[in-house]
Structures are given as C-alpha cells and as structure tokens.
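What you see is the complex with one protein chain gone and the rest in place.
Read from first to last, the chains carry the letters A and B; within each, the first residue is number 1.
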Amino acid sequence: MGPTSRRLRAASRGFGMRNDPARHVLGPILGSVVLFGLLVGGALAYTATGGAARDDLVTQMLINAIVVTGIGVYVGNTGVMSFGHIGFGAIAGYTFAVLAISPERKTQIIPDAPFGLAEVSLHPAVATLAAIGVTLVAAFIIGLGLTRSGARTGAISAAVITLALLFVVHEVARNWTDLTGGGRSGISFSLGNKLEGRTWIYVLLFVSILVARLFRQTRVGRLAQAAREDDLAARAMGINPATHQMVALLLSVVIVAVGSALRVYALGVITPRFFFFEYTLITLAMLIVGGRNSVTGAVLGTVVMTIGLEGMRYVAGPDVNVAALDWLLRDGLTGIFLGGAMLGFMIFRSSGLLDDWELDTWLLRLRLRRRSERPDAPPVAAESPPPQASTLATSEVTVDFGGFRALEGAHVAVEGGEVVGLIGPNGAGKTTLLNVIGGVVRPSSGRCIAAGRDLTGAPTHVVARGGLVRTFQNLRLFGSLTTQENVEVAALVAERHRSGRPGPDTETLLRGVGLWELRGRRARELDYGNARRLELARAAAARPDFLLLDEPTSGMSDAESLEMIHRVRTTAAAIGAGVLVIDHDLNFIVGICDRVYTLDQGKIIAVGTPAEIQANPLVQAAYLGSDAGGHRKSH
Amino acid sequence: MTELLQQLVDGIGRGSIYALLALGIAVIFGVMHLVNFAHGELITVSAYVSYALFTLGLDWWALVPAILVSSMLTALGIEFAAFRWVRNSSDFTMVLTSFGVHFVVQALFIMGVSANRRTFARPSWLFETVSVGGVNLEIYDLAVIGFTLVTLAGTVWLVRRTMFGMTLRAAAEDFEAARLMGVRSNRVIRGAFVLSGILAGVASVFWLMRTGQADPTAGLTPMLKGVLAALIGGLGSLGGAVLGGLALGLVEVLLISRLPDGLVGLTDGMVFVCIALLFVFRPQGMVTIRRAERV
Partner (left out) sequence: MGFDIDAVLAADLDDCAPAPSGDPLKIGFAADLSDLGGFADAPASQAAAYFIDLINCTGGVNGTPLELTIQNIEGDPDVTQRAAQDLLDAGVSAILGPPFPDFGFPLLQVTAGQVPVLFVASTEPTLSDPAQLAFLVAFDDTAQASAAAEFALDQGWTTAATFSSPGPYFGYNPEIFTEVFEAGGGTVIADYNYVPIEDVDFSSQANEMANLDAPPDVVYSAMLAFQAAILRGQLDGVGVDTRFLITDAFEATGGYAEGEAVEGFYHTTHSFPAPGSRVVILDEGFEAATGAALENPSFGGLAADAIAMVIDAFLRTGSHDPAVIGAAIAEAQGVEGVTGVLSYPSGSGSPEKPVYVHQVVNGAPSLAATIG
C-alpha cells in the first residue's frame, strides 16, 4: 500500500463516513437530489403559469435558499447564534461587485476606488472566487474571536460579536464611498450586464444543498452537533468544539458568499441596505421556520416564507380589490407576516417545521430496514484488550473556591482494570475531585497523572483523549441525537485519538446496556434509567483507560442499581478500563468496588476494601454526623 | 479644560438616557436571560401616545404620566403576548421573539397611522442654557441628569430594600441558582417588565422632549444605544448597565469632536467593535457576573 492510498484511506476515515455509507453518503446524496428536484420542479411549474415577475421571484427564492442553507451550516450544526452571516454576505457582495463590474461603469460610479480597483475587470466566476477568499479571511478572524469568547449554544457573546460584524460592515460600506458608492447609490452593473437565466443558480444551489447535507454526516459535522447539544459533555468525550465550529463557520461562509455574490449579480446593484438588518432577519426567519438543524428545513423554510411574503404582497397589491383592506391593512401586511411568522414559530414551534428531519432519513427508512439477528448480550471481554497496565493517580490535590477549601491534599489511585469507589457525605468534595481529574476544575495545587502522563490542569478534551472519560451526575446526553449517534460520536473521537486501543463497536456497546432496540430514539426521550445506561455506553465508546462515573445510580431503584453494578463491571471489563466511581449508595459501592476511598470535608479519611471501610469508625462518624444533620459547617 | 468639562457634561447628559434604557434591558436580562431588542418599541409606543395627546391639545404636564403608564402597560402587554410563552426557551428563541415583536409593532403603526413621521411640540424651556464658569449647561441636560438620579435612587431602593428587589438581584447575580430556588416565577418576571417599562418611560419622556417625533422606527436608535450600553455593562448587571450608559454617552461625545471628518458615521460601529473585543477577551463583559456551572 503506497503512501498516497494510505492517505486517502485516512482521509475518508477522517470524514467519519466510512461506516454505514448508505446513511452517511448515499442517502444524503439521494436526499439532496430529490430535494433539489422537488424545489426546481415546483419552481418551474410555478413560472410556467405566470408572468416574468414569477421568474424574478423564483430566482430570488433559489438564491435565498443558498444563503439560508449556508447560514444553517453554521447555526444548525453548532447551535451558535449568528447575526453576522449577512455581514459576511455584504463583504462577499461588495467584493464581487467591485471586481465584476466593468471598468467603464466603475469610472462613472466609483472613479476614485482605492488600490486601482476601478481598472480591474474580472469574469464573474473569478470575482466570486475572490469574494469567497476575502470573506474567508474575515470569517477566520471572526472565528478566532468566537472561539476565544467560548462560543457555544446560547452564548450571548457570539450573538454580540456577530452583530458587531454586521454593524461594522454596514457602517464601513456606508461611509467608504470611494469604494462602495456610499449609503444610497451603491454600485451597480451597467444595464444588461446583470445575471440573466438561472443555470448557475441551479448548479450552485445543488452543490450548496449537497455540501451542507453531506457536512452534517461528516465527522466534523457530527462532532459539532454533539457540542451543540452539550458543550461540556462533548469536551468530556474528547471533542474540542473550537475546531469543528471553525470548520463549520468557514464552510457556511463560503456558501453564504456564493449566495450573496449571486444576489448582487441578479439584482445588478448593491447598496449597504441590501445586506443589513432586514435581510438578516428575513433569512433567519426562513431558517427557523423550516428548522435550523436541517438542510431540508432550510430549503423548506425559504419556500414557505417566500410563498407567504409573496402572498401578502399579492393581497396588498393592485390585483385584489377588497375595500376592507384599503383603510387599514395594505401597507404593513408583509411586515405583519414576517413578524408574526417569527413570533408564531418561536412561541409554538421553536424548532421549526422540520426540526432536524431530513428527507433522506425518511427515504432510507422506506427502503432499508436493517435487521440484525444478534441478541442483546454484554460485550465479551475476549473481544477486547486486556486491562491496561497503567495507573490513574492524583496526589495532594487542593482546591480553593474563593475562601472555601473544597479539597485538601486529596489522593486517589486506580490501577488498570480495578474498580475503585469514592464515597463521602454531601459536600465532601467527591464531584470536585472528579472535576479536577476531568480537567473541569483547575486545582490550586497537586498533580493528576494517568498512564504516566501529567494531565493536571489540561483542558477537558485533552484529558478525555488521554484516556479519562466521565459520566455526569446530572445526565448530560446529546439530547436531540439518537441513542446510536450518542455512542457513535464518542467512537468517532476514539477512532482518531485513541486509535491504539481497539474497543467494541457501537452495536456491541448498545446491546451491552440493552439499548440497541432503542437506537433510533432521541436521547432526550429516554427514561431515566436508560439515559444513565446510555451515558455509560457513550463513555465506554470513547475507549478510555479509566471510566470516571459520577453517581451512576442516583435516582434508581434498588433493582436497577443492582443491574447497574453488573453493567458497569461487564462494560469496564470489555474495554479493559479501570473505574473510579462516586456514589452515595453504599450498597452499590460495596457491591461493585475492589477498593474504596472515603472523603470527608475535602480530605481522604480512609482507604480499604469495602468491608474494611464499612467497619471503619471514622467513616461511620462522617456518615452518622452527616445523617444527624450535625456539626459540620458548610459555606 | 473648559472644553473637556463641557464634553463631560454633554456626555453625562446623553449617557443618562442610555443608562435608563440599559437598566431596563439589564433588568429583563437578569430575570429571563433575554436580550430585549423590542425595548425600543416602548419608546415608539410612547411617541405615538405623545402625538395622539398633543393632537387632543394636551401638553407635557399631561404627557409625562401618560407616557409612563403607556410604556409600562406596553411592556406588560409585550410580556403577556410574546415573552411569557418563550420563557423557558433557548436564548436564540427569545432574541428572535424580540425581533418578531419589533416587526409586528412597526408594521402595526405603518398600517394604523402612517409610514410618515408625525411631529409634536418640544417643551418651551428645552434649549435654555445657563453658563457656569464658561461651561454651558442645558437645562434639559440638568433635568435629565437630575431625574435620572432620582429614578436610579428609586430603583436602588426598590432593588435593595424590597422583597421583589432581592429576588431580582438574586436572579441577576446567579441566574441558574435563582431559578433553582424558584425565583423565576410569574411575579418577578412581570415585575421586571413593569420596572423596565417605567424606566423606558422616563427615558422616553426625555428622548421625545428632544425629538418631538413619532414614526414607526422611532425606537430603533434609542434601543440600539440601550443595548450597546447594557452590553458594555455586562448585560445582567444593574450597576454595570448604568455605568455602561454613561460610558457610551461620554465616548460618543468625545468621538464626535475628535474623529476626523467622514468617520463620525462610524461611531456606533467603533463602539460595537470595542464591545465585541470585550466579549472576546472577557466573555462576561466589563462587570463580571458570577455564574457557577453545575456539573
């Protein structure tokens, strides 16, 4: 095997689409073709039955579909609010216009253009490429800022930064009159030179839909979606959202740039107003009405809003003679519709018409109902590697929160393949210790070493890639991903960063925790016990050296707890991982652990076998004290 | 020196109105994590109420209470019609809801009144000026600063001395914890909207005294200033919002007289860039909000 083909193989693995090509490659292609066909077919049927204004409407709708699909690539996959995509559109639009408009025209309208741009004359296709390039540079810089600000689902900082971009681009465009023609005239193509015909729009729309749809299935896209659902849980699986968000941003900006250049080309004019607030909100409304997490939704939303707005225009127009409209309704009708659609959808169906539903998943479900004959069974250790000969050890960990000392010189050690418990009364510092190990909390002093690597203070995703993967006390699943996808995401990370450690496949893991039949169910629809089991399977899929479990049985009945003991043991054995488990439930700890550490008021007060710990008077005192509601003061 | 002093006074005069608007935005953000881009609609409504009353022959003495009441009622109305239903939704949903409100209100005025602006009289004393040591003090600026101080004092009393204020503060300081303690109740949110409506009402009175205009987008500029000021202040922080408003007013005055020709139009943009940089390097804004994430 030559180096080239190896690189190719690596690349295709890199896209994360190798497994299940029907779902990740063929389906999306088929879906995109069908979606595009429906859209264009409907559009052609509409234009065949009316005047030339219908052609204009369809042209504008198809271009808007490109822009909206582009915005969706970022907003949909990452969940980050962006009000700035139309600002990128403005950059692209102006770059395109300044480069593509003929020099003769430019000497009339912007004779003083800087950098000799008045003499430049590029083919529209080349100008579009240049527009993409310039916009990418801007997007990269903004992307760095977004990363630095900790952009994630619902982060206000991202909304502010992107809004700032929109405003700044607008004000620069308004004031840099030498280049942009200024606030009201803008710059325009000489007559007859604007885009006529839709061939290029068809081609670019199809490519945009296809790329956006395929991106959802790529490794980057899926990891970005996981981070969208839960930023911290994603990091704890070894995902670094910054990378994926940046890729999503750049790709989405490319599509928006293409759409914006087309918009300018088709209008024949650009002024600052064309790419500002109104267009931002119209395109966002299209996206949210259709469903921002879905490419099909982006396209459908564009169609629905276009039909609605055009319908309002028709009703308010000269062809409808209803006296009641005259005295009140006509002038603001489209505004009412736009605002009303936004309000209505936000209030009644904020995930949009389609949420994350894609045409191809539905098409595939019609055709391929894959049935597996394998029974549910715990993963067999023989398939898996022997326990790792490594150690997880913390030494002298101290954590201060303000004036409150949460941990003081705490130390635990877990050998490969060993199951170690960590108990202690409420507020003893158990979860804090787990957070220190997981890289969520930085200790004031002390070290945390796993498999000989010092991971003290390392970012959460580095810790996870180093082989320490955790679950969360208050369940943090990737809610709108399916059960299967939750596990797959973790496996994707493991494939790249834990490639030295083979592990059981997704199906085996899901069968191991009894969730295979529910693999198509969204994680947020699972009941409590199943959700806990899914967290275990997801953590295991990351192929850790050590599983860190934070109260895996909290909220479970005794019978479920017993069952959980079994699942934890078999799963850990199957992947050859050591386990550090926190729990209140002494029965559970006694039933599962080889050794137990007891933590009280931030200090380790006892270590030993479960039997030794149960007999230890210090431990009894700590628990009794806590049960008596007693003497301990907490801040 | 005189010049600088002059600009200081001008800036604080401007900034006081921004502070009132920002405070209203911060109060809402505190209780429900909503950046209320529909805050300007309160001013738009106030403007049309003023215009309507003027055409009935009333003067400013009657307008002031009418504006305060209508602004408060509008705030409550918007809460009832829109924000109540998205209370537990994502920030994205809430922000878009506020834009939806903005569109609908604007369209209603275009339909119901006119796209054209309406004019009403400014108070006669508006531009009177007293000169103190070479510094020109507009009576208007003094009134704005004075009433802003009174309003802020009232707000401080409300926030520090009443049960409602304590819950409000608790919510603003640690939104998640306050919510877990059940603070996110109907009453506190409604109260926050009433408060933000009254604050916007006071700001409206002064804003409208100066513009004397009612048009469907009358609230857009003040809303933008208020949001910018609230952002500078860290969004949820009440004290920060006031500081942010004053800072914005001062920065604008300083920029206008110092920016080279042709860049005055970029003032908002520059302020926005500074805010964005603030958010890049200190995502919580100028005044840090403590928010422990429960893991």
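Please note the rule applied: a contact is a pair of C-beta atoms (placed from the backbone, for glycine too) under 8 Å apart; a residue touches a chain by one contact, two chains touch by 3 or more.
Given the structure is predicted, the values throughout are model-derived calculations rather than measurements.
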- prompt: Which of these touches the unseen chain: B:L158, B:L259 or B:V273?
  reply: B:L259
Query: Pick from A:G186, A:G297 or A:G578: which residue touches the chain that isn't shown?
result: A:G186
- request: Name every residue on chain A in touch with the hidden partner chain.
  value: 51-53, 55-57, 60, 109, 174-175, 177, 182-186, 188-189, 191-192, 194, 267-269, 271, 273-274, 278, 310, 313, 316-318, 330-331, 334
- prompt: When the complex is taken as a whole, what residues of chain B touch the one chain not shown?
  reply: 3, 6-7, 10, 13-14, 106, 110, 114-119, 121-122, 126-129, 136, 138, 141, 207, 210-213, 215-217, 221, 253, 256-257, 259, 261-265, 267
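We adopt the following convention: only the chains that are shown with their structure count from here on.
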Statement: Taking each chain's centre as the mean of its CA atoms, chain A sits from chain B at a distance in Å of 34
- request: Spell out the part of chain B that touches chain A in their complex, as residue ranges.
  value: 35, 82, 85-86, 89-97, 99-112, 115, 231, 235, 262-263, 265-266, 268-269, 272-273, 275-277, 279-281, 283, 293-295
Statement: chain A contacts chain B in the complex at 79, 81, 145, 148-150, 153-157, 159-161, 163-165, 167-168, 170-172, 174-175, 232, 281, 284-285, 288, 328-336, 338-343, 346-348, 350, 431, 435, 440, 472-474
